[in-house]
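Structure record follows, encoded as structure tokens.
Removed: one protein chain of the complex. Kept in place: all other protein chains.
Per-chain numbering from 1; labels A, B and C assigned in written order.
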Amino acid sequence: MITCTRNEWMTVTAARQLRNDSVCFVGIGLPSAACNLARLTHAPDIVLIYESGTVGTRPNVLPLSIGDGELAETATCVVSLPEVFSYYLQAGRVDIGFLGAAQIDRFGNLNSTVIGPYENPAVRLPGAGGAPEIALHAREIFVMLRANPRSFVERLDFCTSAGYLSGHGERARLGMAGGGPRRVITDFGLLEPDTESQELRLVALFDGVGVEEARAAVGWPLAVANSLRKIPPPSEPELAALRALHERTEAAHARPIHVPS
Amino acid sequence: MITCTRNEWMTVTAARQLRNDSVCFVGIGLPSAACNLARLTHAPDIVLIYESGTVGTRPNVLPLSIGDGELAETATCVVSLPEVFSYYLQAGRVDIGFLGAAQIDRFGNLNSTVIGPYENPAVRLPGAGGAPEIALHAREIFVMLRANPRSFVERLDFCTSAGYLSGHGERARLGMAGGGPRRVITDFGLLEPDTESQELRLVALFDGVGVEEARAAVGWPLAVANSLRKIPPPSEPELAALRALHERTEAAHARPIHVPS
Amino acid sequence: MAELGFTLSDAISRYVHDGASIALEGFTHLIPFAAGHEIIRQRIRDLHLIRMTPDIVYDQMIGMGCARKLTFSWGGNPGVGSLHRLRDAVEHAWPRPVEINEHSHAGMAAAFTAGASRLPFGVLRGYLGTDLPAHNPNVRRIACPFTGQSVTAVPAINPDVTILHAQRADRAGNVSITGILGAAREAAFAAKTVLVTVEELVDALPPALNAIVIPHWIVAAVVPCLGGAYPSYAHGYYERDNAFYQAWDSISRDRERFIHWMEEHVLGTADHRQFLASLQTSAPA
Partner (left out) sequence: MAELGFTLSDAISRYVHDGASIALEGFTHLIPFAAGHEIIRQRIRDLHLIRMTPDIVYDQMIGMGCARKLTFSWGGNPGVGSLHRLRDAVEHAWPRPVEINEHSHAGMAAAFTAGASRLPFGVLRGYLGTDLPAHNPNVRRIACPFTGQSVTAVPAINPDVTILHAQRADRAGNVSITGILGAAREAAFAAKTVLVTVEELVDALPPALNAIVIPHWIVAAVVPCLGGAYPSYAHGYYERDNAFYQAWDSISRDRERFIHWMEEHVLGTADHRQFLASLQTSAPA
């Protein structure tokens, strides 16, 4: 029996959602790990785009920042930031936008801007970056976020990136081009929007995790699908690939930098 | 005594108007010859931009088209056409726009679109190309055009590129960014706008040419400056440089092309 | 993912249909002549031809009756003079009338850029003081919502099909372009379908960094076609045949001579290889 962390399970689960022919706009952190794991396992031809303008990049180690040199060196091409946002993202050339956030609500709306009031925040978060337009234009959005009642909230402090807004088709009525958040991958399982209300429902759990754990981690009354799927733990090859990736990454980031002087 | 053609004299006269620190947006044909002659004689550092996106180009032979490979190979850089028009021309980064045309009127407005009515033209000319926005944005416009009553006309068939419109400050009142046509170089001499009315006036003649020739070649009652300057003929070095440039050009354009097959 | 298995004839018949709006782009450089000739061979009709600088290839397509409409910003034979077939169509509706949608380069660049960005319109400071807006309802003024300043708007151009010629593609269909670009990249990103002929298919492109690549999933099909831009040129492969451009002036001036030339060199040849060979055996002029 393999033992793994919830983070690893979550990353492997996210990677499994990706197809070999997907074009993904990748956020840094957990999404970046999941997308590269997919590329190193079952989806070798997946196209990864980072907002730094690196298109079709194939990094050997995970970047710390969205613009590490590794991303440029292994890319099909490097375009300017205005171009990656207009000719690629806004033009509808991206299948999957892969986002994280500080908060998510039941309709998949995301907050990465502030905790507390905008004008007088308790915590000033980094802010929007590419997220609002990724959420707007990508054909599908996948969200990756560890769950607890402060991250999965009844009400966002600030809506940085629109999911289904208030649900029931509001997103489509506003003329938003992309399909919205199709999957939320968290550290107990998977949420997907209801086809009618577009409220996120629990559709799959990590094998061995109970519904109660999920309900406790989510700050709103969590809807649960009639038949819950079980998500198997990482296979040995998946886990080996992920751990090797992290090891290469740590070794690379620890290498001292020689600065000319 | 040097003998030269009027075309040569005109080209040399045009070249002399250019300074070593000018940034010129260059039209094909006579303007291109004049700008490169300047570069090969007194203005070695002049920056030449062609609308094909070739910035700071230094061709060894004159291009036949606006986009010959020679222009790209010898350029500081090659940018896209949208970029050369927006980041360079529209942004006010061009000192001198150098244009030709089929017709010019007394206020330096230009026609390169049609002879006859637009909807049912007697002669369909190539059209605007870059000219309307060159005429709008460049700090100064120089026009080069051989004169006869069909090219220097009382009334344009079509205004492709604005000069001073109806004069008397109309251009500035419309908020047009660039300074408008400062010099018209033709095959008998030089016209410049009056500071008040902005009507083109004869200010200089090729040495030995009389005012009557100029009046006969211009299709409106030509105003003449109080003191007319004389334009000396090409010097030996100027003429030698121009003829060598044309010889290299003809030889290059006559070389058979090898197409892979 | 770009399809790599087509011949040019297959690709044109699959993607270019009667009535379509198509842009064969490339600014003097990399003009897709082979593709244009194949469209003529297949007698595709009622096309809306879009191109900043129509050049000889559109002169030929217009003269052979392929076009119902032309969107353009400069319609001449570069460095030579008129496009006589274009003129004959506009001045005498021969062989058929062609509707004109005329822009300046700056306006058309803004329209392609808006198209590539999937915006409904492009913005520029342009056309001021000219007669073009009076004859083109596609040139309008709008106010800046912050300053009130008036600027010009043009509708986005989104061709059904954009066809480019490029130097190289790899086996995934990533297309590499070097040299003068014009609005080729914008025309490609603006299109519903992109078709690219290339001088060469290579196993892998060299690392590109900031070089110009059109990634494979933007491209529907890549077709190898040696000399596919001739008499235009492919930087690094062959030069522009300026003599041919000069010779075209007299070939195209007369309707019968034009038709005869097209029958001999385009309709009378099966593909671009034969077209090029036909020019070797008879002087172009």
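In this text, contacts are C-beta pairs under 8 Å (C-beta built on N, C-alpha and C of every residue); 3 or more make two chains touch, one makes a residue touch a chain.
The model shown is predicted, which means the values in this text are computed figures rather than measured ones.
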For the chain left off this view, which of A:A72, A:I96, A:L191 or A:L222 is in contact with it?
A:A72
For the full complex, which residue in A:N20, A:N60, A:S80 or A:S235 touches the chain that was left out?
A:S80
Out of A:N36, A:Q90, A:Q103 or A:Q198, which residue would touch the omitted chain in the full complex?
A:Q90
Listed in rising order, the chain A residues that touch the chain left out are 28-29, 51-54, 63-69, 71-72, 78-82, 85-86, 89-90, 109, 113, 118-119, 121-133, 136-137, 158-162, 165, 171, 174-177, 253-254, 256-261
List every residue of chain B that touches the chain not included in the displayed model.
21, 23, 45, 47, 55-56, 72-73, 75-79, 86-87, 90-93, 177
Could you please point out the chain C residues that touch the chain left off the display?
117-121, 123-125, 138, 140, 142, 144-147, 149, 151, 153, 155, 177-179, 181, 209-212
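Operating definition for what follows: only the chains that are shown with their structure count from here on.
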Overall pattern in which the protein chains touch one another (line/ring/star/complete/other)
line
Chain centres from averaged Cα atoms put chain A and chain C apart, in whole Å, by 40
Measuring centre to centre with CA averages, how many angstrom lie between chain B and chain C?
27
From the C-alpha centre of chain A to that of chain B, how far is it in Å?
56
Residue list for chain B, restricted to those that touch at least two other chains
none
Multi-chain contact residues (two or more partners), chain C
185-186
